[in-house]
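Here it is: the structure, laid out below.
Then we have chain A:
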Amino acid sequence: MRYSLYPGCTLKTKAKVFEETALEAAEALGLEMVELEEWQCCGAVYPLAKDEYFPLLSPVRSLAAAGERGEKLVTLCAACHHVFKRANHAIKGDREAREKVTGYLEVDYAGDVEVVHYLEVLKNEVGFDRIREKVKSPLEGKKLAAYYGCLLLRPEKEMHFDDPENPTILEDFIRSLGAEAVQYPYRTDCCGAYLSITEEGLARDTVGKILKSAQRNGVEGLVVACPLCHYNLAKYQESLTDTRGGEGIPVHYFTELLAQALAEGPAEEERT
Partner candidate 1 sequence: MKRVGVFVCWCGSNIAATVDIERVIAAARKMPNVVYASDNKYMCSELGQASIRESIEKENITRVVIASCSPRMHENTFRKTVAAAGLNPFYLEIANIREHCSWVHKEGEVGTVKAISLVRTAVAKAARNEPLTPSSLQITKRALVIGAGIAGIQAALDIADSGYQVDLVEKEPSIGGRMAQLDKTFPTLDCSACILTPKMVDVAQHDNITLHTYSVVEKVDGYVGNFTATIRKKSRGIDMEKCTGCGICYEKCPVKVDSEFEAGMAKRRAIYVPFPQAVPNKPVIDRENCRYFTQGKCKVCQKLCPAGAVDYELEDEVLTVEYGAIVVATGFDILDLQAYGEYGYGKHPDVLTSLEFERLVNASGPTGGKILRPSDGKPPRTVAFIQCVGSRDQAKGKAYCSKVCCMYTAKHAILLREKVPGAKPIVFYIDVRTPGKDYEEFYNRATDEYGATYIRGQVGKVYPEGDRLIIRGVDSLSARPVELEVDMVVLAVAVTARADAAGVGRMLGITTNAHQFFNEAHPKLRPVETHSAGIYLAGMCQGPKDIPEAVAQASAAAVKVVGLLNKDSLVGNPTVANVDESMCSGCLECTQVCPYDAIKEKSITERRGRETLTRTVAEVNEGLCQGCGACSVACRPGANNLKGFTNEQILAEVDAVCL
Partner candidate 2 sequence: MSVAKEGFEPLIVAFCCNWCSYAGADLAGTGRMPYPANVRIVRVPCSSRVNPSFVIRAFQRGADGVIVAGCHPGDCHYHSGNFFTRRRLSVLRRLLEYMGIEPERFQVRWISGSEGAKFAQVMTDLTADIRALGPNRKLRDAL
């Protein structure tokens, strides 16, 4: 199956490894993911004020472009995914938004491109059981924990991603790679997002709580699907009093682990 891939700005700059490993893994799994030719930054936040249509222009333009290719649109970054899903929802359900936005862009788009997150492709189209079979270097013995953050899960009515209070997709993913999936209470709590830019102290506090909770539960690595979560969680490791020889808790994009597990080779040594 062929998919259109929307990488988003951050994956082209600060989070290159996220995209690279995603493509590597896709190849190993036999998924054809082809980048949209014409795409723009999704805008990173979904406009929450009722009369703001302008920020919808850019995601809808990309969606309309994907529509022309007639393929599912795969996202990687949680924020892009959030914006696309909700923009689609708005175009589908809000006539005023649809008329204004498509009118301005002079495109004919009805909100029907199917936007799926890479994780959803893994779960629903490849299947975690098949991934388990394809894993060549299982991450055995690793105690990994999911960090979902906000944007993938909420608002559930628009995202339809997973149970917003008790999600399981990342844990299932982790287990399919052969690692142990550790539960800890803060996995769906917000990391502070862009507050790390305006309210450093606050972001440090929220991240600190997440990291400490993970540490108390014996987590050896956090698995994320968002460059901003990655940045925040990696940046405030100093809030851990016990940093295990200064290393803290490593933060991985889920695709990094996937690519690594699917590849031949001595994954074990590298990581310890």
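Simple rule for what comes next: a contact is a pair of C-beta atoms (placed from the backbone, for glycine too) under 8 Å apart; a residue touches a chain by one contact, two chains touch by 3 or more; residues count from 1.
How were these picked? Simply put, all candidates are chains of the complex that A comes from, given by their letters.
Keep in mind it's a predicted model, so treat the numbers as computed, not measured.
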| item | value |
| --- | --- |
| In-complex contact partner of chain A, selected from candidates 1 or 2 | 1 |
| Touching residues on chain A, where the partner in the complex is candidate 1 | 163-166, 185, 213, 216 |
